[in-house]
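The block underneath contains the structure these notes are about, expressed in structure tokens.
With one protein chain held back, the other chains of the complex are shown just where they sit.
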Amino acid sequence: MTAILEVRNVTMRFGGLVANEHVSMSVQDGEIFAVIGPNGAGKTTLFNAITGIYEATEGEILFEGKEIRREWSRRTSVRAYAVGIATALVAVFAINATALWQGAIVEKYVYAQPFPWREAMATLVTTMRASGFWTTWGIGLIGFVLGRLGYGAIWRAQRRTPDLVARAGIARTFQNIRLFAEMNLVENVLVGMDQHCRCGYWACLLRPPRFWREQATMHTRAFEFLKFVELADAAGSLARSLPYGHQRRLEIARALATEPKLILLDEPAAGMNPAESADLMRLIRRIRDRGITVVLIEHDMKVVMGISDRIVVLQHGKKIAEGTPEEIRTNPVCIAAYLGTEVVN
Amino acid sequence: MQRTVAAAEFLAASALSQADAVGAFARDGLLSSQEVFTQQLVTGLSNGMIIALIAIGYTMVYGIIELINFAHGDLCMLGAYFALTVVGALGVDHWVGAGGLMGLVMVLVGTAAFCGSLNWSINRLAYRPLRKASKLSLLVSAIGASFILVNLGLFWGGLPMDVFANGTSSAAPKAFPALVSAAPAAQIGDVIYSRTDLLVLCVTLPLMVALTYLVRFTKLGKAMRAVAQNPTGASLMGIDVERVIGATFFIGGSLGGFATVVYSLYNQTVSFQMGYRMGMDAFIAAVLGGIGNLPGAVLGGILIGVIRSMSDGYLEARWTNTVVFGILILILVFRPSGLLGAKLREKV
Amino acid sequence: MAISSKRITINLMLIAVVAIIPVVEKYVPLGWHISDPMTDVFVYAILGLGLNILTGFTGLLNLGVAAFAAIGAYVFAISTCEIYPFQLGFWSALGLTMAAGALAGFALGAPTLRVRGDYLAIVTLGFGEIVKDVLVNMDSITKGTQGINPLPPPTLFGTELSGNGQYWLFMGIVLVVVAGARRLERSRIGRGWISIREDELASRAMGIRPDHAKMLAFATCASLAALAGALTASRLSSSGEPGNYDFQISILALCIVIVGGLGSVRGVLLGALVMVGMNSIVLVKLTELIGGSDAAPASALADAHGVQWALLFIKTWAQNVLMSPTNWKFLVFGLALVLMMIFRPEGMLPARGTKEDAPDGDDGASGATAVANKELRP
Partner (left out) sequence: MIRRTASIVAALTGAAFLLAAAPLNHAQDTPSKTLKIVSSLPQTGSANAQTTSIVNGIKMAIEERGAVVDGFKIEFEAMDDASPQKGNWDGQIESANAKRAIADPAVVGYIGTYNSGAAKISMPLLNKAGVVMVSPGNTAAGLTKPGLGEPNEPAVYRPSGKVSYFRVVPADDIQGAVACEFCREDLKAKKVFILHDRELYGKGIADVFKKTAESTGVQVVGFEGIDAKASNYRSLVTKIRAAAPDAVFFGGTTQTNAAQVLKDLRAGGCKVPFVSPDGTFEKAFIEAAGKDSVTKDQGGVYITFGGVPSEMLTGIGAQFVKNYQKKYGEIPEAYAVYGYEAGCVLLDAIDRAETKDRAAIIAAVAATKNFNGALGTWSFDENGDTSIRTMSINTIEDGAFKFVRTAGGAAKAK
């Protein structure tokens, strides 16, 4: 088994607040891995760092041995320059628009007579040459710098975005359920499957045969996912009309629909009764049996101890223990953390 | 010094590609280029402070119920009509000396009270029933309220009083009597600091200080901040949320009232359509500074005033709006939540 | 989702009723001239449908949609008018217009991807003002406030359409746009948009690329708005002046979308009918019915005192302003907006999920709007 996810020395700081401090862990392919800890231990923050919602202040997160982030590749660089040049051109043309228009159109066009296109084009060039140094090169330079910087600013803000992470193969659910409330169950799942759709904008608008074929396949598969979480019966109802426990399962179905290699479940058993959590445990095992690695945050110790292969314990943003359920159960540090007693060295 | 001036001129000239025109202004004119610059700065600051005062009302309401209060500018317009009516009915413009000052204060306070109550009533009638509806419904309601206020202004302008030209043309702009003369309060070279400029300073600064105190240190201010952060939580803590919202509308409105009197005295013209621009400038100012943020609104307002002034003075006046909005968009591209706005971080 | 045959029936009936209005009008002389205002309704419906994609589906507040209409009108005008050398035909100019609109949408959308909620609202508002200013100021190109005319009327297979022909053509275009909007809504593109409106973060975490989706929404919105602008220009045979595309029109479009029901295609159509109809039909009829009063007699206020003075004061005032119905238009319009919002905050035909669907007394708002609301928060 290889490590599918490696968290190395991750520190998350929000201003003065330290949510995670030098957390390291490594999740093996195909295991069920639990992150536990008291409230405020930084578990969800860690999930957010993994899924790209926050950017880690320090440290790195490797998925399948690589960091998921847009690299400033040659292509990005070319694009940035292209955007800069485009902005520059637009700026220069905008500044000189009146002169260009005057020279090429107004002076050349005699009402109701054929227009000398070739001459007009030639005039464009001469007018550009004739316009002042600053109005062409100065404005062009400003435009270029702004365009280039603007592209850079937007790129920098999106180096590691959740959609990139999701497309790389990490799906997640949320602690406070975040379904698309106004959509029905099938549609919710279909959103998850979006990255596997091949039809683009025009196909969706014009609807050629391949659109219908794809739609049929997608719907079938969406139903499969719903069946997998035992929600197929309610497929047509709105997400927000579902009871709480079902909403949790729908969220899992939606996450599975992205066909991830790794799924992060944030407190999947929260608010469930024992019967429901037992169902959930079965569900999680079935997910693992599909070949998907599972990382979960959970407070319900029965669930955690029942299904996890390995467990990490966080407290005050620091990792205080790691091991199999057996080891954790007997680890005095963990017990102290959960019971709130002072740790005696 | 000479060199700086020359450099500044060169920069302005090259940026405009109108080197000869600008040069001609500076050489033939009565004013040196430094004087022109200082004068523009003074104008910009005065205009900016008025905008800032209106923007505070905007931003306060936004901060507490996240409503872009489209009716705010038109509320200020009605305030100006109210002030004009008071001045006309009591003949305040004929009061002299200490009486004149008293009259001025009275008009200021009266208008503030009027605008405050009006804003409170608008909240009560048009916004409160929509407290639980979507923000966009609220926005449309505010737009509707703004239309109604504009129409009330049109009606008001038809009052058969001297100050409204006997109401014969209700839509025409009205002259606002010069309670404070535009004569120079100070003059350095050819730079005029008029008494109306001084008035702007004397009204806006204390108000801003008072407001800061109110929001920071009073019980009401704390309640307002609490409601802004988390209405449900605040109501659980025993804060009467509706009362706090009402108070915010009142305070925001009365600041608009002060602002509109200052505006009217500064420009000496009021018209039923002036609310649009007042509201627009204030909105831009609030957003530029980071909407919901009080110091941001002040900073934004002053920036807008100065940018407008400089653009009028050194570029062409017809491009001023484009310059203002262009700068706004640029700033938002690099700082998506305004200059002083808190960085957005969604709770997950 | 199976669409019930009943609904199809109703839709077809509605279309038929709208289609025969001009004919009925001609043969039943009620003195109602509604086919002409109805053509305006169609144009505004297109504008509304465009804005609905951006604001209704994707949840991005746009206060500058009129700018796209202005771009549309002017691109159409410049590419067709005989005083310019280009002189394209109606349909090719329409295509160019929509492309130009889409490009403008990209140009506005791309740099402002990071700008959210009300900040985006002011960026779009500013864009609207900039476009208007540029059109006025670059008068050597756009003829400033003169307007560009004449423009070719709509044609179909080589014949110029006027009156009823235009009516049916515009109605046809609206139907095409409605079909397009529906198709997009019910495909992965529309799901992507709606998921962004519902919860941008969650949709990101599901692998939706909001940047792409938003750009598409911007471009679609802009190109539909441009289409609306071009159609108006062609109908009036003039681009009008830039002032005809100012903030107020963006507001009108927004009101159409919200009053109709945010995110609901049918709602937008109804919204356009109500908002434009109110202006072109109801207010005009009202003016005709009431007529106006004239005379405000010489003011005798100076001589009067006490109660008499007060009465005279009010009388003069009333005669000055209150008796003229045109003076009430803003008030009627504004009051209608406020009342509609108070009594139907979720719009007349809310998208989906009306109150009945809400499990345990939802907060009263339509969920779509309530969530859009949350999403618009900065």
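For reference, chains read A, B and C in written order, and residue numbers begin at 1 within each chain.
Note that in this section contacts are C-beta pairs under 8 Å (C-beta built on N, C-alpha and C of every residue); 3 or more make two chains touch, one makes a residue touch a chain.
Just so you know, these numbers come straight off a predicted model, no measurement behind them.
Chemist: Which of these, B:Leu31, B:Leu90, B:Leu214 or B:Val241, touches the one chain of the complex that we don't see?
Modeler: Within the whole complex, the residue contacting the unshown chain is B:Leu31.
Chemist: Which residue, B:His72, B:Lys135 or B:Lys174, contacts the hidden chain when the whole complex is considered?
Modeler: Counting the whole complex, the residue in contact with the absent chain is B:Lys174.
Chemist: Which parts of subunit C are in contact with the chain that was left out?
Modeler: Residues of subunit C in contact with the hidden chain: 5, 8-9, 12-13, 15-16, 19-20, 22-23, 26-27, 33, 36-37, 40, 43, 82-83, 136-137, 139, 143-147, 149-150, 164, 168, 232, 235-238, 240-241, 243-244, 246, 248-249, 251-252, 279-280, 283-284, 287-288, 292, 294-299, 324, 326-327, 329-330, 332-333.
Chemist: For review purposes, identify every residue of subunit B that touches the missing chain, sorted by number.
Modeler: Where subunit B meets the chain not shown: residues 24-26, 28-31, 36, 39-40, 43-44, 46-47, 50, 147, 150, 154, 165-166, 168-175, 177-178, 182, 184, 190, 192, 194, 196, 263, 266-269, 271, 273-274, 276-278, 281, 308-310, 312-313, 316-318, 320-321.
Quick note on the criterion: only the chains that are shown with their structure count from here on.
Chemist: Averaging the CA atoms per chain, pick out the one whose centre lands closest to the mean of every protein CA shown.
Modeler: C
Chemist: Name the chain pair with more contacting C-beta pairs, choosing from B-C and A-B.
Modeler: Higher C-beta contact count between the two pairs: B-C.
Chemist: What is the distance in Å between the mean C-alpha positions of subunit B and subunit C?
Modeler: Result: the chain centres lie 30 Å from each other.
Chemist: What residues in subunit B touch two or more of the other chains?
Modeler: 333, 346, 348
Chemist: List, in ascending order, every residue of subunit A touching at least 2 other chains.
Modeler: Subunit A, residues with two or more chain partners: 53, 150, 153-154, 174.
Chemist: Give the list of subunit C residues in touch with subunit A in this complex.
Modeler: Residue list for subunit C touching subunit A: 1, 82-85, 111, 113-114, 138, 140-141, 180, 183-184, 187-192, 194-195, 198-199, 201-211, 216, 351-353, 357-359, 362, 367-368, 371.
Chemist: Considering the complex alone, what residue numbers of subunit C touch subunit B?
Modeler: Within the complex, subunit C contacts subunit B at residues 55, 61, 111-112, 114-116, 118-119, 121-123, 125-127, 129-130, 133-134, 136-137, 201, 247, 251, 254-255, 258-259, 262, 296, 299, 301, 313, 316-317, 320-322, 327-331, 333-338, 340-342, 345-347, 363-366, 369-370, 372-373, 376-378.
Chemist: Can you tell me which positions in subunit A touch subunit B when the two form their complex?
Modeler: Residues 14, 44, 48, 53, 132, 134-135, 138, 146, 149-150, 153-154, 174-175 of subunit A touch subunit B in their complex.
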